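Excluded from the complex is one protein chain; the other protein chains are retained at their positions.
By written order: A, B and C. Residues from 1 in each chain.
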Amino acid sequence: MAGSSFGTIFRITTWGESHGKALGVVIDGCPAGLSLCEDDIQSYLNRRKPGTSSITTPRREGDLVEILSGVFEGKTTGTPISLLVRNTSQISGDYSEIASYYRPGHADYTFDQKYGFRDYRGGGRSSGRETIGRVAAGAIAAKLLQELGITVRAYTRSIGPVEADLSKFDADAILSTPTAMPDREADARAVAYLEQTKKDLDSSGGCMECMIQGLPAGIGDPVFEKLDANLAKAIMSIGAVKAVEIGDGCEVSRSRGSQNNDAFCMKDGTVSKKTNHAGGILGGISDGSTVTIRAHVKPTPSIYRQQDTVNRSGEEIEVCIKGRHDPIIVPRAVVVMECMTAITVLDAMMVNMSAKLDSLRDFYHD
Amino acid sequence: MAGSSFGTIFRITTWGESHGKALGVVIDGCPAGLSLCEDDIQSYLNRRKPGTSSITTPRREGDLVEILSGVFEGKTTGTPISLLVRNTSQISGDYSEIASYYRPGHADYTFDQKYGFRDYRGGGRSSGRETIGRVAAGAIAAKLLQELGITVRAYTRSIGPVEADLSKFDADAILSTPTAMPDREADARAVAYLEQTKKDLDSSGGCMECMIQGLPAGIGDPVFEKLDANLAKAIMSIGAVKAVEIGDGCEVSRSRGSQNNDAFCMKDGTVSKKTNHAGGILGGISDGSTVTIRAHVKPTPSIYRQQDTVNRSGEEIEVCIKGRHDPIIVPRAVVVMECMTAITVLDAMMVNMSAKLDSLRDFYHD
Amino acid sequence: MAGSSFGTIFRITTWGESHGKALGVVIDGCPAGLSLCEDDIQSYLNRRKPGTSSITTPRREGDLVEILSGVFEGKTTGTPISLLVRNTSQISGDYSEIASYYRPGHADYTFDQKYGFRDYRGGGRSSGRETIGRVAAGAIAAKLLQELGITVRAYTRSIGPVEADLSKFDADAILSTPTAMPDREADARAVAYLEQTKKDLDSSGGCMECMIQGLPAGIGDPVFEKLDANLAKAIMSIGAVKAVEIGDGCEVSRSRGSQNNDAFCMKDGTVSKKTNHAGGILGGISDGSTVTIRAHVKPTPSIYRQQDTVNRSGEEIEVCIKGRHDPIIVPRAVVVMECMTAITVLDAMMVNMSAKLDSLRDFYHD
Partner (left out) sequence: MAGSSFGTIFRITTWGESHGKALGVVIDGCPAGLSLCEDDIQSYLNRRKPGTSSITTPRREGDLVEILSGVFEGKTTGTPISLLVRNTSQISGDYSEIASYYRPGHADYTFDQKYGFRDYRGGGRSSGRETIGRVAAGAIAAKLLQELGITVRAYTRSIGPVEADLSKFDADAILSTPTAMPDREADARAVAYLEQTKKDLDSSGGCMECMIQGLPAGIGDPVFEKLDANLAKAIMSIGAVKAVEIGDGCEVSRSRGSQNNDAFCMKDGTVSKKTNHAGGILGGISDGSTVTIRAHVKPTPSIYRQQDTVNRSGEEIEVCIKGRHDPIIVPRAVVVMECMTAITVLDAMMVNMSAKLDSLRDFYHD
């Protein structure tokens, strides 16, 4: 199926396997007139790179992006933008053994069932490297949103038992700590926890959160294309995410109406809300307050401990997965969440432009 | 935007407002040759009907479905199936007051922001009655899945603090208790809790769960069209749902790889798994075990207590919402979750048929 | 397949068979704020009705449209508009014989091959009555375009050997002559030709043409979503159309660049063209001049003459198709062409609103 595209008007199509020649993305429907250069994209790609701390894998990935089309004299032209990242340091030899069996927690078995065989090198299409295309495209979406006064920011909310204290929110910490937590103190504890996890030959799950600030009210659609529904799909489509929450999320199931309802009030002449349990979305449409999304990410499935599994011949075997693996997925996935969110919101804003006859009239009769 | 359609090959388009003339759905892409009559659909619609217990609103809704097209001599023809449910007992007079202000927790304000005005009668398009089309279409999807040996079953997992004990799973209880819980003892406690909630002029949230049994391995796509991503969208698009979990869901963020990984094993000659933390999906593709999804639903926003809000003229006011409201959304939403799940899974199965060249060859050269 | 929808943002989904209970359409993505009542639609449906002259079938079809949703207090709300037309005078008994064999020129055989069986009554889904939904939706699209100063007008260009003389263009004649020709003199000759054709127990083909006036330059996309490509699909999807031309159409293959190129010039301070061989579209995008499309329609396949064919048991037989048939399809198809054109153009205009960053900025920061 044509399952590698996302978005309706601002539409991205990613391609590439972890150990193929290259990975990339085509962004179709990007408005004309945005200043864009490789650095705008590279700075986002660098945030998902490994090898920058004790808690990420020491594999080195260059991941240099090249703009192949859609930009002329420094500006987007409205035609598709093709972005390319060559795979440079992937050594296929590392992965030959896993061709024969199914790694627990990985997509090896399901790929074989669907397609009859698989590119087994490093996870192939279901590798974390697949997100390179998402991040490259999201960098452009985020830049466009910035032009419209909208900021999307994701960060690590918790790692195993260690939770960031948002009352001490430190935006700089997101980009400078190894965990991408907005709380340096929690970051330190999380690093310690992860080091112990590594010693245990194990891995840890975590939670990441994303906030959209400056989004006007009225974005999103009332039924299937609810803003939260599309965000849920966008975020759940990131490998290893197993739960998505909007606003108070899971807590609402224990809440009461009198607690959960956000009272409307007036603030500086505009309709506003006293609280934000809803996470900025009512009936699938943004309400003008901050949109908040949370995603729960499973522990890295590749661990050094011995595990039971089955090989392609249907024999039960015991395996130890070699190679170099992050003990946690979250810190590098934070930028992926930010990018998928940006793409979703921008697309919803573009789609929204024809919701009223008055808008069409203004547009075509200025 | 054309936001009232869902699905790629098996595609539904719902329409209708709570107090308009009628509601309905067009199902396009339903395979030819399925036996189908109105009763097949009516039995699902009856499950979302109110008025059957002390915990649902005593409003009476006939909700009789009529098949207008796509069925000939008792079988689907492959052409679009149009289903119609007339609104019979909706009295617009009940709702005239709320035209002037924004109900907390409802989509009144966001609709006005998006479209400039709204059909204010009973929630209009964002009423719970919008789900009639989803359920009518889902009944057909569920019948098709049944033909393929696949069962989709949703039920209430918890209501406020009362949780069903799944070790006592009683399938009959789902259809016969007022709460749709699969545990009669928990049902009794939940009913008591809801009666107290009503006395408090309040409402309660709850959690519902859905299981897909018999789904073959290999369904779903590896990147954006992951089976779990599409399920997340499908379920989050149901009004009032604020969180979606797959398998262990939120728990994975506190888990370790050695706990979370499901070991593969052999069972009756097939690849199987010793545990199912993943909820039946690996890398976006079904793995042959039971698929499990959970949804957290906010409390009914319409409550009898006085609330602060704002009117259309921008004045802060206090309101008491009249009318008759369910103290909880979950029991009537369970069938909606079941139906959206069925539609999503069926569509993924249809899309999957051309994943291998061998499949095309077999199909066209039998 | 979900093949009953058309359009991206302004999206219609038609349903219904010629002898089912009803036919209809759901229009999703219609902007909010358009004044709309049943009469706006009925006047278009009346143009495709039979029984108004000697050259159309005397079958009577009421075809009264009912608006079921999406309109509140006389205005569209932005939510899906469901339109219903009950089948009232279709008598299934007329068609029982044709169940057993394949009518030449009809879709009987191909439906059986695709779906295994068919609703054989009056053509079922491939009947001309399928266009009721298209026309009902097109009436709304045309009304929206009118609000934007754009007029779409189709008419009969030729019937068999009789061609309308466009130098005598008489717009009133389109709606008042039996042939829908804009030339009363040619109409008279065409009627005479068709009467002879009927006497010969035969039918005739014809050509229809459509003009879009007032369309601004810049509408359409450069590659697959070219305005002319979408118009070609829209018009070729009307049953019995076998060729579509834009501007000079087929003639270009015998033309030279020096003849075919339209020189640009200035007119009232705007860029204009001295000629319009291109039919108003350059590189898939409207150039501000009149867009012209032509469609060639095959003769009605149901004729009273004896014909050779095959029955479902694979026996060669001779048949005479009974019932009442128009000797020509074109006059009643003209309004269908007009409507499909309106839908296509309106959708392209809605999609176009986010082509420039400046447009987004203006929209969201007014």
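The rule is simple: contacts are C-beta pairs under 8 Å (C-beta built on N, C-alpha and C of every residue); 3 or more make two chains touch, one makes a residue touch a chain.
Everything numeric here is computed off the predicted structure, so don't read it as measured data.
In the complete complex, the residue from C:Phe72, C:Phe111 or C:Tyr155 that touches the missing chain is C:Phe111.
In the full complex, chain C touches the omitted chain through residues 1, 3-6, 8, 14, 102, 104-107, 109-111, 113-116, 125-126, 130, 158, 160-161, 197, 200, 202-207, 216-226, 228-237, 239, 242-266, 269, 271, 274, 277-279, 281-288, 296-303, 305, 307-310, 314-316, 351-352, 354-356, 358.
Although one chain is not drawn, its touching partners on chain B can still be listed: residues 8-10, 29, 31-34, 76, 78-79, 144, 147-149, 216, 222, 349-351, 353-361, 363-365. Mapped onto chain A, the interface with the missing chain covers residues 1-5, 7-11, 13-17, 20-24, 26, 28-29, 32-33, 66-70, 72, 75, 77-82, 84, 114-119, 121, 124-125.
As a working rule, only the chains that are shown with their structure count from here on.
Here chain A and chain C face each other with the same set of residues for the most part; over half of the interface numbers are shared between them. Ranked by distance of CA centroids from chain B, the top chain is C. The centroid of the Cα atoms in chain B and the matching centroid in chain C are 38 Å apart. Taking each chain's centre as the average of its CA atoms, chain A and chain C sit 44 Å apart.
Among the residues of chain B, those in touch with two or more other chains are 1, 3-5, 8, 14, 114-116, 125.
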